[in-house]
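Note sheet for the following structure.
The chains shown are only part of the set, and none of them has been moved.
A and B label the chains in the order they appear, each numbered from 1.
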Amino acid sequence: MKFTVDQIATMIQGAVEGDGTQHITGFDKIEEGKSGSISFLSNPKYESYLYDTEATAVIVAADLDLKSPVKSTLIRVKEPYVAFTILLQKYQEMTAKRETGIQVTAHVAGGINVGKDLFVGHLAFIDANSSIGNYTSIYNHVSIGKNVQIGDNCIIYPGVVIYNDTVIGNNVIIHANAVIGADGFGHAPQADGTYKAIPQLGNVVIEDDVSIGANATIDRATMGSTLIRKGVKLDNLVQIAHNVEIGANTAIAAQTGISGSTKIGENCLIGGQVGIAGHISIAPKTIITGQSGVTKSIKTPGQTMGGFPATNNVDNLKRSALIRQLPELFEKINKIK
Amino acid sequence: MKFTVDQIATMIQGAVEGDGTQHITGFDKIEEGKSGSISFLSNPKYESYLYDTEATAVIVAADLDLKSPVKSTLIRVKEPYVAFTILLQKYQEMTAKRETGIQVTAHVAGGINVGKDLFVGHLAFIDANSSIGNYTSIYNHVSIGKNVQIGDNCIIYPGVVIYNDTVIGNNVIIHANAVIGADGFGHAPQADGTYKAIPQLGNVVIEDDVSIGANATIDRATMGSTLIRKGVKLDNLVQIAHNVEIGANTAIAAQTGISGSTKIGENCLIGGQVGIAGHISIAPKTIITGQSGVTKSIKTPGQTMGGFPATNNVDNLKRSALIRQLPELFEKINKIK
């Protein structure tokens, strides 16, 4: 990357304050700003870094009042973080060179349907009767089973395993070593204490614009489909059990697990290491704080829930506060006695 | 699949009520029943779906009293869920076509011992001195180390890594990207604050009829063996540390972790996201509720345990209830004062 501060200001519709002819060659966090880099200040908490940073340019809010002189050239915009993100995206688009073609060491079964400008990396494997859309990248060591459909503009990172019958929409990103479509955990107990496996004959359906983290697991349905709706974002090591449905634009942080047949509404925000019981439903726009355990359906949309068993987080925090006051309470009681 | 309702009734020894000549071409959950499909009703909670379903046939209990007319043909059996599962299994057996042979892009080291009708998928790797039994399927991208023994009728899904010296029985299923036999987490602290790795010279032994979930990890023993007994079922992302022993027919749900040298009895049921401390033992038939933390040995068999630190779940639920009553308690105390 090599742009002047003025050119960058034009890209993000900002006003330059200082020397706009300087060259920018990289990005830095404001506290790590180096000569030649551009940074941003969004959270007022970090304002003190602005007066010390070595960054050549800093994107700041249009209405920021400077408390001290700054060395950097400023670009003033309405929303510094959004402007910076746009800049990162433009940079990524300019520098990313998509490879195309099927590498010689990949193995693609006969009779599969491939789109234009497909990329299949070295040592990848695509089994029979699958179809892959246009501009999709299948990286090395990916395993794609039989009867799998993958849409356009998808990126499947190395080592991902996609079992038979999975259906994936457009613009889906799956990070390395995630597993899509393994058997649900269904074992029928027998009289002698052993288990008989319940055949898992359904599949996984992933709609458009979904992103799935590294080493995440999404199990196929017993019957029907485990459903990941449009725009869902799953972090690393998330577990989605059989017959679960995750509503559109719901984001789930790392190491959270959703048990079988549970339905999560749209636009929920679920923290990390949360556990959600099976066969329940969570209303849209629910926020669940990290490490919570949800044992019952949540029916009112838009609540923040926390704790174990999860309740409205206001109650949960109140209870936590009271628990911290228990030592004084016990003392008081002893005095009263 | 194409059978008449009468043919299906014969398979599961049921009595037909309605038109038995109709054709069935698939399975559905009762609430999603479509024309041509067969479903079942087991849990009385879902009985209302019976009167609305579009399913051509529904398997119901022999003694079910109908509260309204139904459109579907009924097949009455003693245990509808069991009958339905049998049907799914028969279907799976009829439709599953096992592949055999070693694919050309697989790499199998010389001198390994292979059974009859083995399948080794594309780009799989089997190292020296290993032996694989009859009718076992090793899918694509599987890595099998040196001196590994795998029994008959096993299915090892894509991307599974099996380290040197692992011993696996018959009818074992390991889902994608699980890792068997990595080094236990053993690091001896040194005076200067660094660690020295303690060599992990043992192995993992997995007995017959075990099933292991996607991205699960089972570490090799420091000395001796980490032992997964006959019939154990492990869900996705479960972690089994070095020198652990899991008793026969114990089932462990997703994201649970068992610390080093702990022994779990047989026929236990362990929920998801449970943590179990190291060097303890859990009595047979213990049930542990999801997200619990077990810090001490559990000596009496057959208890249900919950909470952190886990206690008998009756006490745990009582404590939870009292915690929910803390706000009133604090108010009461203030009044008394």
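By our rule, a contact is a pair of C-beta atoms (placed from the backbone, for glycine too) under 8 Å apart; a residue touches a chain by one contact, two chains touch by 3 or more.
Fair warning: this is a prediction, and the values are worked out from it, not measured in the lab.
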If you can see 2 copies, how many does the complete assembly in this structure contain?
3
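Just so it is clear, only the chains that are shown with their structure count from here on.
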Using Cα averages as centroids, what's the distance between chain A and chain B in whole Å?
27
Contact footprint of chain A on chain B as seen in their complex:
27-29, 32, 81-82, 85, 88-89, 91-92, 103, 105, 121-123, 139-141, 157-159, 173, 175-177, 209, 211, 213-215, 231, 233, 235-237, 248-249, 251, 253-255, 266-267, 272-273, 290-291, 320, 323-324, 326-327, 329-330, 333, 336-337
Using the touch definition up top, name the residues of chain A that touch chain B in the complex.
107, 123, 125, 141, 143, 159, 161, 163, 177, 179, 182-183, 185, 187-188, 193-199, 201, 215, 217, 219, 222-224, 237, 239, 241, 255, 257, 259, 273, 275, 277, 293, 308-309, 318-319, 322-323, 325, 329, 332-333, 336
